[in-house]
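One protein chain omitted, others in place.
Chain lettering (A, B, C and D) follows the sequence in which the chains are written, and residue indices restart at 1 in each chain.
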Amino acid sequence: MRPLAKQNRWYHILFFLGVVVLFCSPVVVLVLSSIGPHWQFPHLWPQEVSWEPLNTLWNQRLPLLRHLSSSIGYSLATVATTLLMCLTPAATLAHSHFRGKTLLEGLLLTPALVPPMTYAMGLHVAFLHTGLADTFAGVVLVLSLFSFPYMLRPLVAGFEQMGTSYGQCARNLGASRLRTALEIELPLLLPSILAGGSVVFLVAFSEYFLVFLIGGGSVESFTGFLVPLLQSSNRALASACTLLFLLVPLMLFAASEGVVAAYWRKRGAPI
Amino acid sequence: SEPDWRTKDFERIIEAARGTTVRWYMYGGWPHVNEWVDTYVAPAMQERYGISVKRVPMNAPVFVNKLINEKSAGKDPGTIDLVWINGENFKATKNAGALWGPFAEQLPNWQRYVDPSTVAQDFGFPTKGYEAPWGRAQFVLIYDAKRTPNPPRSAESLRRWIQDHPGRFTYPQPPDFTGSAFVRQLFYATTGGHEQYMDGFNATLYARNAPRLWEYLNGIEPSLWQQGRTYPQSSATLDTLFARGEVDFSMSYHPPHAQNKILDGTFPASVRTVALANNSIANTHYTAIPFNAPNKPGAMVLANFLLSPTAQLSKYKPENWGDFPAIDLDRLDQSQRRRFEDVDLGPATLSAETLAEHAVPEIPIGYLEAIEADWKSRVLTN
Amino acid sequence: MDFRVEGVSHSFEGQPVLTDITCGFRQGELFSLVGPSGAGKTTLLSLIAGLLSPQAGTIRYAQTPDLNAPIILVYQDFILFPHLTVADNVGFGLKARKWSRATRRNRVEQMLRYFQLEDKADAFPAQLSGGQRQRVAIARAMVVSPAILLLDEPFANLDRSLKMETARFIRSTQREFGMTTVAVTHDLEEAFAMSDRLGILLNGRLRQVGPPREVYFHPQDLEVARFLGPVNPLTPATTADLLPPGTDSPSKASFIRPEALEVEGDANGPGCIRDIHFAGHYIMYTIDLRGQEIIVYSQQRVLEIGQRVRVRAVQA
Amino acid sequence: MDFRVEGVSHSFEGQPVLTDITCGFRQGELFSLVGPSGAGKTTLLSLIAGLLSPQAGTIRYAQTPDLNAPIILVYQDFILFPHLTVADNVGFGLKARKWSRATRRNRVEQMLRYFQLEDKADAFPAQLSGGQRQRVAIARAMVVSPAILLLDEPFANLDRSLKMETARFIRSTQREFGMTTVAVTHDLEEAFAMSDRLGILLNGRLRQVGPPREVYFHPQDLEVARFLGPVNPLTPATTADLLPPGTDSPSKASFIRPEALEVEGDANGPGCIRDIHFAGHYIMYTIDLRGQEIIVYSQQRVLEIGQRVRVRAVQA
Partner (left out) sequence: MTLRQILRLAPLLAPFGILLAGGVGLTVAQSLGVLLPVPVPGGPLEGYRAVLSAPGFWETCLFSLGVALASALLSVATGTWLGYALWRLPPQMRRLGIVYKLQLILPHLSVAFVVLLFWSPTGILASVLYQLGLLEAPDQFPNILYSGYGLGMILAYTCKGVPFVMLLVLALLARFDRRQLATARMLGAGWWQTARYVLYPHLRPATHTSFIILFLYSFGAFDIPFILGESRPGMLSIAVFNRYFKSPLDKRPEAMAMLVIMFLFAATFIVLYGRIVRHIDNAARKL
């Protein structure tokens, strides 16, 4: 038995480099192919550099920014909505037992996992009748409806792990339900919320069909810009656009991750 | 309530449209087209009519579904003023009653410059004035003159070329738009030309002729890319394979496509196009107005502007787009016509005359559906 | 606040854990609940705190517990909020009572000083030692002046002097505010020393309730007596040896405690020392007295294993 | 296995927790580590177990620990595997040693019987009481016969009889297999009773190491003495009252333990009873002796608060 405290530094460094290469290489490739549209076998990098795609992006910067901010807006709103939708149900699913719970938990996953066309038409008709179609609220609602499973699962896991005793203890000390939720449970669930929120944000941010069908083009979206490019053969511009697309969630993740990690590190937790 | 704009004088329509916004829903995957709309159409419309044009990128199937739903829910007004549409999508929306019209023949530029016979049918489906033409496209094969100095120019020589160069050719899998058009061309070529099919779908004729097409396709299959085990799922994938040098041909339903790709750097400068002799399908693409368009006058003014010789000329220039005019050049005056003739399409795009020489019309939609369905059972799974 | 537990029973998964517990708890008293591990002590506290509902029986409070007269439970495993500092943990109950920041800070500081945690005010629970955590948990509960304070093993992780100080603090606060305290403990000495009454829970039944001396000296039966400390059963044979000649074997008390015996070296004595355990302020002798094992606590330091001795009851 | 801790220091976030600890641990001994809360006891155990690397100093083992001679630490908060049953928790180490299912089951059953956990074999940790969890943790460690067993507060949640039995079990297994045991405990009585040697850790320094009696009766200084139990400092004034006339105030021992004193009612005595604490097998009197507070442990039951008394050292 080698002393537990001794950790193999070289193994760690090698592994870390491996992870970095593995996960960064696609981005490097995207960068290269965005400036080298005519990059071909057997060259390891583009032989000639073209700034054309970046130029195009620059020319489109105003509409791009508009679309981008609209996308960020409804994606964040979706994260908030799913969080609100999922909190009490997740606590209930984690802490109580009833017949058919597993079944219900499973069924609640389905919206995220079947093609959106499965319910898109029906929802659109329903939204048309309620006046939600072509509105920001409608887009947020439809995105929440199909991305909530990504929030629900981490939350249920988080609640299960947290157990009931913290909540009980806080209530016992006289805290109201709201204070208990806000000051005790939410901070403890932060890693789970972050995990769920990241995925929900991404799913909402990347969704194309539903945003267009329900938002009807009056709610602008960056994917409306990106997806046709990705589907076309203009790889260079598509790559450049993808990089731009990458930027927003990346900054958001880095920021939230940093904040949460600092929060827990300070508190002596192993994050 | 809204006046019936179909009966109104166009001057009044322009008047009513002044100061409004037109939301134009169109395919957004071609950056140069987007740019042309944003930097040419929109300012011109603003300047001439005080109309602000808002381009909304949206794939046709999405707005088709949206319109059909809005129709069944009776939502009026909607959000779409004008759409870029043709073929099956036009048929679907028209059949669902989701289009407004007829309006096309009312447009001054339609009356002045359009040859009605060329736009009476869209894939064999009567347009009845529910859509206004604004461009023309034609099918071409794309090759690299450096790699393939002598490209085949007929179905027969193509077959030989493929068999001589195993693994270097493929086509997108129908129902991909481009792949499907390629198969339709071969249908014409292997069964004795297009004329016989122009009167609408004839099942017995189809049953008699189709086997020859399957024979051709199955004949080349073993020599295709990946031994024909698999086909690219989209023409974009085929473009990529071609650009990376995995196959020697790409194809497009847009003659300037190769030139555009050279300009944006995807294809090398030595890329050229070729049309199959006397057998290159051409079609027209259109604009249409949804039944619940909130700004019908504005949409009509835009559709009319797009048909104007200036707009058509601008669109025709390869640095803008290179899309072929939908208007009949014979109806233009001399100087206008000269300007069209003077446009240098670029080395990769075939000239208008060459294309016109080999152009054949699209097949009625019934054949298209039959071919796409049978391609699966006769070519793919056999 | 006084309250009554009436005929309460509880079981987990069909296994009865508490059976028919009935007991009144008096305003302001310090009641210690003792019993072997797994007897159901924690369960009883949870029932009183209202965290579990009794499956049978009721618990009647003299007045409905509320924010001003709360019932507070200090958990056996503390349940400190890991994301709050020590100061915030302690101040949590005050915050819930909407105390202003300044008064809260004052009160918390005072509390921390009392529990010798001033220098840990800004530490997080993960950075504390076991005993420090326990003190934070107790401070967090005491700070809101509960009407009923329930302590689950409040001293388990404290060293002797902290234990005594904490006990003293609980005792004095409790007296001052008249808060009824129920403490579960394994430390019988502490329980004897600080409680007004003791309750002995064996196998899910409350076997005896009473002031410490009464319970210690007049246990209801041998089982209770044994639980409270080692006992030497009095058989007719040993009685003769242990009690002064002429004393009758007392009819009621059928045993004698180790500390009530005295041991003396005597080469002709009837006993023989089997084992010696040094336990600090006393020494435990295990003595073989004509075949029966007798335990004696004594200050005698000179005896050795194997030595022959005489054992006698002390005159109190 | 014997091992040496040599000049070990450790600090958390710049705060020194252990300073220059040097101590040899002998093969097969039971070493108790005592010290106030936060003294660094847990930290020292973690260092010995190799869970932390010392920031200065080294720990030398007589032989490299391995599967057949493992070092096992039983945590203060147990760290049971929450998803395994009690039996699986206990059998975990045996499985790692590739014991067959049948022999494993036998051994585990035997262990559980020993710790009175047979009926909890299929329960999960969450369904156990505090003491039951503690026993599972100890059983899980003992079952693999570690060469070095490190126990962090092994008795904190056990009642007296379980505590004694567990101590006895550890003691006998430990003797049998010659496993070196280091136990952190707050229960001084238990530490005195069962350990071969005691180490006293105050403020991160190992202040004294020795057999219990030596440490108890010859503490190195007053601080150590105080930690081990209440002391009555001997001033010239009190010496006269407490010691038999003619005895010189001993030069070395400057204090006297409460159990070395005797108290007697005496209407003219110099002392006055201030406080009485009943603690089971003894009673603690706090006596005001000419203005100085003196603590006496006694069996005397008849005295009352306010009564005048005389206090004297007992003859041992």
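Methods note: contacts are C-beta pairs under 8 Å (C-beta built on N, C-alpha and C of every residue); 3 or more make two chains touch, one makes a residue touch a chain.
Keep in mind that this is a model prediction, so the values were computed, not measured.
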Full-complex touch with the removed chain, picking from B:Tyr231, B:Trp321 or B:Phe340, is B:Tyr231
Touch criterion as defined above, residue of D:Met1, D:Val17 or D:Ile71 at the omitted chain: D:Ile71
Contact residue for the chain not shown (choose from B:Thr21, B:Gln46 or B:Ser377): B:Ser377
Omitted-chain footprint on chain A covers residues 1, 4, 7, 12-13, 15-16, 19-20, 23-24, 26-27, 29-30, 33, 40-44, 84-89, 91-93, 96, 98-100, 102-115, 117-123, 125-126, 144-146, 148-150, 152-154, 156-158, 160-162, 188, 191-192, 194-195, 198-199, 202, 206, 223, 226-227, 230-231, 235, 238-239, 242, 245-246, 249-250, 253-254, 257-258, 261, 264-265, 269-271
Quickly run down the residues of chain D that touch the omitted chain. 49, 51, 67, 70-73, 75, 79, 81-85, 87-88, 91-93, 95-97, 104, 140-141, 144
Positions on chain B contacted by the hidden chain, ascending: 61, 68-69, 71-72, 88, 91-92, 95-96, 167, 173, 175-177, 226, 229-231, 233-234, 236-237, 240-241, 244-246, 365, 369, 376-377, 380-381
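One rule holds in what follows: only the chains that are shown with their structure count from here on.
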Rounded to the nearest whole Å, what is the centre-to-centre distance of chain A and chain B, using the mean of the C-alpha atoms as each centre? 37
For chain D, residue numbers touching 2 or more other chains are none
Mark out which residues of chain A touch at least two other chains, giving numbers and ranges. none
Chain C residues touching chain A in their complex are 49, 51, 67, 70-73, 75, 79, 81-83, 92-93, 95-97, 124-127, 140-141, 144
Sites on chain A touched by chain C in the complex: 165-166, 168-170, 172-176, 179, 183-184, 187-188, 263-264, 266-269
For the complex, which residues does chain C have touching chain D? 12-13, 34-38, 41-42, 76-77, 127-132, 134-135, 152-153, 156-163, 186, 188-190, 192-194, 212-213, 216, 226-229, 257-260, 277-282, 284, 297, 299-302, 314, 316
